[in-house]
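A single protein chain has been omitted from the complex, and every remaining protein chain is retained in its original position.
Order as written gives the chain letters A and B; numbering starts at 1 within each chain.
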Amino acid sequence: MTLRNRWRKTLSTVMLGLTGVCAVVAVAILFLMLGYLVYNGWRSVDWDFFTKLPKAPGETGGGMANAIVGSFQIILLATLIGLPVGFMAGIYLSEFGGKTFAFLVRYMADLLNGVPSIVIGIFAYAVVVVPMHVNSALAGGVALAVMLIPITARSTEQFMSSVPQTLREGALALGASKWKTIATVVVPAAYRGIATGMILGVARIAGETAPLLFTSGNNAYMSSGFTQPTASLPVMIFLRATAPYEDWHRQAWAAGMVLLLLVLLANIAARLILSRGIAVQK
Amino acid sequence: MATSAAVSAPPPSGAGALLQRLRNGDEVARLITLAFASSILLVTVGLIYQLWTTSALPRQKFGFGFLTSSMWNPVSGQFGALPFIYGTVITSVIALLIAVPLGVGAAIFLSELAPPRISSTFTFFIELLAAIPSVIYGVLALFTLVPLMRDYVEPFLKKPLGFLPIFSGPVFGFGYLTAGVILAFMTLPFIISISREALLEVPTEQREAALALGATRWESTWQAVVPYARLGIFGSIFLGLARALGETMAVTMVIGNDPGIHASLFAPGYTIAAVIANEFSEATGDLYLQSLVALGLVLFLLTIVINAMARLLIIATTRRGSANP
Partner (left out) sequence: MKKSSLWLCALGALVILLTAAEAKVLINAAGATFPYPIYGKWFEEFAKTNPEAQINYQSVGSGGGIRMFSEGTVDFGASDMPMTDEQIGKFKNKPLHFPTVLGGIVPTYNVPGVGQDLKFTPEALAGIYLGKIKRWNDPELTKANPGVKLPDTEIVVVHRSDGSGTSFVFTDYLSKISPEWKSKVGSNSSVSWPVGLGGKGNEGVSGVVKQTPNSIGYVDLIYVLQNKMAYGSLRNAAGVFLRADLDSVTEAAAATAKSMPADFRVSITNAPGKKAYPISTFTYLLIPSKIDDPAKKKAIVAFVRWMLTDGQKYAASLAFAPLPKDVVAKEQKQIALIQ
C-alpha cells in the first residue's frame, strides 16, 4: 500500500472515530446535566417543598406549594384554550382546507411557532395585562395558549393527513356524512399521533419561563382564582437561582428537578405511545 | 381532501340558501373548523399589529437610527438597539461554531456508522435534550458553567491568546462566551436530529458509487454523502440559529447584563431577549417601554427571516430527495 493510501485510510479511521466521539459527547452532555440536576435536586427536595408556602428572604425552610399549583392552573388554562383551537384548526387544514387559505394558515402557524416566547409574552401583556390592570394566571395562560395552538394544529394536521383515503372513502360509501366520517373514523384512527402531539406541546409550554415573567408574575401565596398574580415553577426557579441565599439555591435545584422530571416523563411517554402503537391504523 | 362530489348537490345561492347550507352538517363542521383555523391568522396578525403599534414612539423619534445607535440610556431617553443586536448575533455565532461541527459529526456517526439500535437509542436521548426547558439550562449554566469558564476555560484561552482583542480583558465567567457555550448545548439537538434525517435520505447509490471508485469510508461520506444532504444540513443550522436568537432565560442568567458593545468574548453583554426579560416589567415611561417592544419587533423579524430560510432549505431537500428515485 502506498504512503498516500495509508494516509487516506488512517484519516478515514480518525475522522470516523471523531464523529463517534461527537455523538458520545452529545449524549454525555444530556446525562451529565440530568445527573447533576437530579443529584442536587434529590438532596434538596423534601415533603415541605410540596406542601409549604415560600418564606421571607433569609429564612430557611418553606416550599413551593403555590408554584406547583400555580403552574398547574396556568397550564390548565393554556390547554383549555389552546388544545381545542389547535385541534379544530388541524382538522380544517387536513380535511376541509382549500388551496390558498390553508396555505396561509399553515404559513402563519409555522411563523407563530418560530416566534421567540418572550415576544409572545409582550403580546399577552399588551392584550390581557394592560386592559385588566393586573398580572394574572389568565394572561400567562393566554401567552402559553398562543404557543400551543400552532404546535397542536400542525401535528393534528400531520397525523390526520396520514390516515389513508381508503378509510374515508369506505365510510362515505356506507352513507356517512363528511363530518361523521371525520369524527368517528378519521380522528380515532389518528388519535395516537394526535394525543402524542398534544402531550409534547403541553410538555413544551410547561417549561416556558419568559412569557410568564410579566404576564402571570409571581405570588407569595396560593393564587385564588385566575385573575390574580400566580406563582409558577419556572419563574420561581429563575428567581431563586439568581439570589444569594443558599437555601433558595437548594429550592431552585429541587424545583428544577421536579420540573425536568415532569417534562421528560411527558416526552418519553409521548414517544412510547407513538412508537409502540401504530400512530395511524392502516 | 376528498370531497364527495357525487353525494352533495350543487349549493344554491342567496340568503335563504345560507340557512339551507347550515342545515347540512358538513357545512357546519367546515365553518366551525374554519373559524378555529382563522383564529391562527387572527392571532398572528394581531401579534404583528401589537408589536408595530406599541413601538411607535421610538420609531418616530429615532427612525432607522434606532438600529444603528449603540446608546442605551434610560436616564437621558436615548435608546439604540445595536448593543443588543450585536450580543444576539455574537452569542449565536459562537453557539453555531461549537454546535455545527459537533452536531454534524454526531449526525454523520448516527446515520452512517452506527448500527440501527444504537442510532435510534442515541437519537432518542439527543431529542430529549431539546425538551429541556431553558430555565433549567440556565440554572445549570449559572452554577456549573460560569465557575468552569471563569476558573479554567477562559484563563486557559487568555494565556496564549490574550493578545487577540476577542480574548482580551478581565475574566468574569459571565459574558458572551459563556452564553454562546450554553446556547450551543441548546441548539445541538436540533442540528443533530435534522442533519441525521437529511443524511439518511441520501440514496445508497451515492455511497456505493464513491466506494466503488476507491474512496475510503470517510471520503465517501464527506465527499459524496454529505454534499448531497447539504441543503438539509444547512436547514438544520438555520433552524438552530433561529432557536438561538430567541433564547431568553439561559442567556439572561449568564451573559452579565451590560448594554454595551465589547470586542472581547470574555466581556459581559446583552441580547435582545435578555434585556426585554430584565427590563420590561419596570421600564418607566412610554419611550422606554416602547423601545423594548421595538427590540421585540426586531427580534421577531430576524427570527422570521431565518426560519423562512430554514424551511425553504428543508423543503428543497425533501423535494429533491423524492425527485431522485
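Here is the rule we use: contacts are C-beta pairs under 8 Å (C-beta built on N, C-alpha and C of every residue); 3 or more make two chains touch, one makes a residue touch a chain.
Here the structure is a predicted model, which means the values were calculated and not measured.
K.L.:
In the full assembly, spell out which visible chains the left-out chain is touching.
P.N.:
Spelled out, the missing chain touches these shown chains: A, B.
K.L.:
From the listed residues A:G35, A:P57 or A:G170, report the one that touches the chain absent from this view.
P.N.:
A:P57
K.L.:
Where the complex has a chain not shown, which of A:N113, A:S161, A:S177 or A:T242 is the residue touching it?
P.N.:
Answer from the full complex: A:T242 touches the omitted chain.
K.L.:
For the chain that's not shown, point to the residue among A:Q73, A:S155 or A:S232 touching it.
P.N.:
Among A:Q73, A:S155 or A:S232, only A:Q73 touches the chain that is not shown.
K.L.:
Would you indicate which residue among B:G65, B:P101, B:P170 or B:P203 is in contact with the undisplayed chain?
P.N.:
Counting the whole complex, the residue in contact with the absent chain is B:P170.
K.L.:
Per the definition of touch given earlier, which of A:V129, A:I149, A:L212 or A:L274 contacts the omitted chain?
P.N.:
That would be A:V129, which touches the missing chain.
K.L.:
Which positions on subunit A touch the chain that was left off?
P.N.:
Subunit A touches the chain not shown through residues 55-59, 69, 72-73, 76, 80, 129-130, 133-135, 188, 191, 217-226, 228-229, 239, 242-246.
K.L.:
Which residue numbers on subunit B touch the omitted chain?
P.N.:
71-76, 146-147, 150, 170, 172-174, 256-259, 268, 278-279, 281-284
Operating definition for what follows: only the chains that are shown with their structure count from here on.
K.L.:
With chain centres defined as C-alpha means, what is the inter-centre distance between subunit A and subunit B in Å?
P.N.:
A distance of 16 Å separates the two centres.
K.L.:
Please output the residues of subunit B touching subunit A within their complex, sorted ascending.
P.N.:
The touching residues are 1-4, 7, 24-26, 28-30, 32-41, 43-44, 46-47, 50-51, 54, 101-103, 105-106, 108-110, 112-114, 122, 124-126, 128-129, 131-140, 142-144, 185, 188-189, 192, 216-219, 221-222, 242, 245-249, 253, 273, 276-277, 280-281, 292-293, 296, 299-300, 303-304, 307, 311.
K.L.:
Spell out the part of subunit A that touches subunit B in their complex, as residue ranges.
P.N.:
Per the stated touch rule, the residues are 8-9, 11-13, 15-16, 18-23, 25-27, 29-31, 33, 36-37, 84-85, 88-89, 91-97, 101-102, 104-105, 108-112, 114-120, 122-123, 125-127, 146, 149-150, 153, 165, 168-169, 172, 177-180, 182, 200, 203-204, 206-210, 213-214, 217, 234, 237-238, 241-242, 249, 252-253, 256, 259-260, 263-264, 267-268, 271.
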